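Missing here is one protein chain; the remaining ones are kept as they sit in the complex.
Each chain gets a letter, A and B, in the order it is written, and its residues are counted from 1.
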Amino acid sequence: MAEEKKVGTYICKGCGIGDRVNTAGMATIATRECKSQVTKEHDFLCSAEGVKMIQDDIDNDGVNHIAIVACSRRAKTEAFSFENVAISRGNVREGVIWVRPDTDEASETTQEMAEDYTRMAVHEVSVMTPPTPSGQSEGRKNLLIVGGGISGMTAAIEAARAGYEATIVEKTGALGGSAANLYRRVPESSPFKDPEDSGVAALIAAVDADSKITVHLNSTVTKTSGAPGRFSADITTESGATATENFGAIIQTSGFTEYDANQLPHLGYGKGKNVVTQMELEALAAAADGGVIKTADGKDINSVVFIQCAGQRSDEEGHLPYCSGHCCTTSIKQAMYFKDQNPAIDTTVMFTDLRTPGAGGEDFYRSGQDKGINFTKGVASEVTDNGNGCTVKFRDMILDEDTSTDADLVVLATGMVANAGVDIDVVGQDDPGKWEVSVDSILNLDYRQGKDMPQLRHGFNDSHFICFPYETRRTGIYTAGPTRRPMDIGQAIEDATGAALKAIQAAENAELGRAAHPRSGDLSYPSFRKEGCTQCKRCTVECPFGAIDEDEERYPQFNEGRCRRCGTCMGACPVRVISFDNYSIDTVGNQIKNVDIPEEFDEKPRILVLACENDAYPALDMAAMNGVEYSAFARIIPIRCLGSTNLIWVTDALNSGYDGIILMGCQKGENYQCHFVKGSEIAQDRMSKVDDTLQSLSLEPERVETYEIAITDIERAPQLINDMAATIEKIGMSPFKF
Amino acid sequence: MSDMNTAMVEKYRNSFLSEVEANVEEGEWVKMCMQCGVCSGSCPFGPYWDHPPQELFMMIRAGKREAVLSSESMWMCTSCYNCIARCPRGLPITHIMHGLAHYAKRLGLAPKNQQTMKFASIFWDNLTKKGRVNELQLGLKLYFMNGFVEGIKTALCMKEMGMSMLMTKRMSPMEYFGGHSIKDTKGLHAILKKAREIEEAKAKQF
Partner (left out) sequence: MAKKEYSFYPGCSSQKAASASNYQTSVNSMCDVLDVQLNEIPDWNCCAASIGYAGGGELPRLAMSARNMALSEQAHPDQDIVATCAACWLATKETQERLHNDGGLMEETNKALAEGGLTVKADQNIRHMVEVLIEDFGYDALGKHVTRPLEGIKIAGYVGCQTNRPFGIDGESFENPKYLDKLVETLGADPVNNYDRKVSCCGGALAFSEPEKSQALIKDIIEAAYDGGADMIVTPCPVCQLNVEAYQGQINKKYNTKFDIPVVYYSTLMSVAYGKSYKESGLDGQMIKAKQLDAIAKK
């Protein structure tokens, strides 16, 4: 920045702050100790008048670094948003007066807290720079959609309706995907009684008619690189001709493959023409086209048994452990193919738990019962050829007996396997059964962390992204439809619509250099000091979003558009060369170092709390709102993610004489609650090395604790702070006070 | 086997469900059961049913004609309507149980010594005779419905209660001789006869 740095400190006396603490004393500290050039108190800082006072100083007095010492940074964000300046917040309301008793005995330590938060705010902002967009984005807004089934076509049409161009790349020679093979679909509208037209032809017609949509058939994506707003994709036709095109965002709608029924020989598959899968029955029905449905070898069908959960919801080797969601309603629909044609045909749906999701699912089930489809709660154990058809041996779960029934045709509900591409996370594959359907990459990402989208469970491209199910771990690339998780047509249409809107949002954000969820709108991005970098690759390996590639010289290459601004790279860097304009080793380190550490014999310990801004910090704020008190010795610093915690902060704190350190992050592991997916987990791995530091300083291990905190831990989070205070009382003060 | 039973077996052959749908009160609802079992869990006599309602429905769907119609189960219904109130599918389960019991009795398949069947039949005969229930006659008949010796035992067991009822004028020995009656018994009997005829004619159709 060319202009001179000028720090202004604004101290609010409202909300009872002025009554509880000596703001004049805080102002003196800001000016004398922290060298704030402009320091002002105000009775009601977030009022129009208070805000104007600050804005006037920015406009007329050249103030460009602003420390607001008032309430939590999570409060009054709109009032205290000033453009083109660096801002820090000292939390004296939720962080001090609301968590301390209003008593004479407490007033001294309360004042000390308020003064420390003033010091921290001023020293933090002093090392900040107002963030500006990187300008990396090429501002592209068009969407690449990989897969031309119902999901892909829906996404393209929705994008086009919103005014954005879309390009569909479809591997086969025609649009339509799996749904094109359906004779009819499960109804999507009231009264949910009869199978309906699949709607595929209408969708294809709409795609063809739309001038904003381009379709590449017989094509695949052979290379994808770049970032939101500037993706580059190689689209290769069957013949090998490749064209490179640029896109703003990507949606992967690669669909599913029906589970291989050859793995179910006990259910008679592959031994004759009397046992088919659901998709194969669709082909028979489509061939009959409203006429009499016959077996593949042309025999009449007077009885049909539908076996649900064939090779799924099973922990047997080679089976799918999950429910594919659509198969129960699909079987009801298929039984109706027969019943609607001839009610005398016996149709039995053999289920263990009939699941008919969706608004109309239950109505459709009733309609099936009404049409005379027989529903039997039972588990089929064996299907044999009886010369005249099949015999299905099963356990009747209601009548509690082993029995059998004959059928001319048996239909197996075999479930969905995601076309998810390459599993980039080959470790942790401890699920029962391994299903490798598609080992061809879908996106061929030219990313440091792998060719395809990360998978969550059972090979699906879901993300379990906290508070935002559409989000993925590759910014600007969304997955939709059955590649994301098992779903039916209705769900896929909804899913694709949402993904289209998210993709558009990602492209728009990229142009402005703004982050996506959860730090939506953040303009800061990581950069590094090349001279200091040792090319250790920790940042490129640990980034939960695959945002960092390596350049030809093997230095990290930050792709701002892909970055979620969690700071995990910053926490990982052993030589501390990575920083954001407004969040760095120094912005936090400066706060740590400028807390006033009383002499050992003052009996006033200091506890540093590094609290994740997503859950732990809000939990502490809410505790304050509820009047839950905690120790006056705590000094709390919000951090973007526990993953951004650099060990140097802990070492510095211990060296400066802090008596205890608490790290508060989100839940890690399989049911993680970390808003950056991996940040919390990575940080906790890193912290396992803290013991070495403690040992080298001859400090007790209890002085540093790491906790998983949920946003609902309103009682627990303050309690953990008090527990640390009690621990220190027990083991004594840190000897490192200078 | 009763004649009617033979005729019904002949008529419906493999489809007991169809037979129930056509001949049992509210029988067309049987196919709509979704096997959740709320009825079974809600029945005050639940533990005494060999086959709780939802299981009976499944047995009907599985074609277990003999087992269903000769079952004691549906005779366990106390008509408390808990199952109807709670069935998420809105099945009139109480009525279906009544209907199955009635149909089983009509076909002669109900267990011979079924106490509720005996009582319910006595009750119906009692009330249709004069158009109103004669509680004393009903009670006495009830005591002796399992034979004379049993009857004396029951009567002894019920003696105190009977005395209380007499004392409080909630029972009268005079009822034994005639007792309450409607005036137009002839009209009522004609109505009931016609109603039975219509029902029998329906059963013979198809």
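As a convention for this text, a residue touches a chain if its C-beta (ideal position, glycine included) is under 8 Å from a C-beta of that chain, and two chains touch if they have at least 3 such contacts.
As the structure is a prediction and not an experimental result, all values here were calculated from the model.
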item: Visible chains that the absent chain touches, using the contact criterion stated earlier; value: B
item: Of B:V9, B:A22, B:A67 or B:A120, the one touching the omitted chain in the full complex; value: B:A120
item: Candidate in contact with the missing chain, chosen from B:C36, B:I152 or B:A190; value: B:A190
item: Positions on chain B contacted by the hidden chain, ascending; value: 25, 44-45, 48, 76, 78-82, 84-86, 94, 98-99, 101-102, 105-106, 115-121, 123-125, 127-128, 131-133, 135, 142, 157, 160-161, 164-165, 167-172, 174-175, 180, 182-184, 187-188, 190-196, 198-199
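By our rule, only the chains that are shown with their structure count from here on.
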item: For chain A paired with chain B, centre-to-centre distance based on mean C-alpha positions, whole Å; value: 61
item: Chain A-touching residues of chain B, taken from the complex the two chains share; value: 17, 31-32, 34-35, 54-55, 58-59, 61-62, 64, 89
item: Interface residues, chain A side, partner chain B - complex; value: 354, 365-366, 369-370, 372, 374-377, 396, 398-399, 403
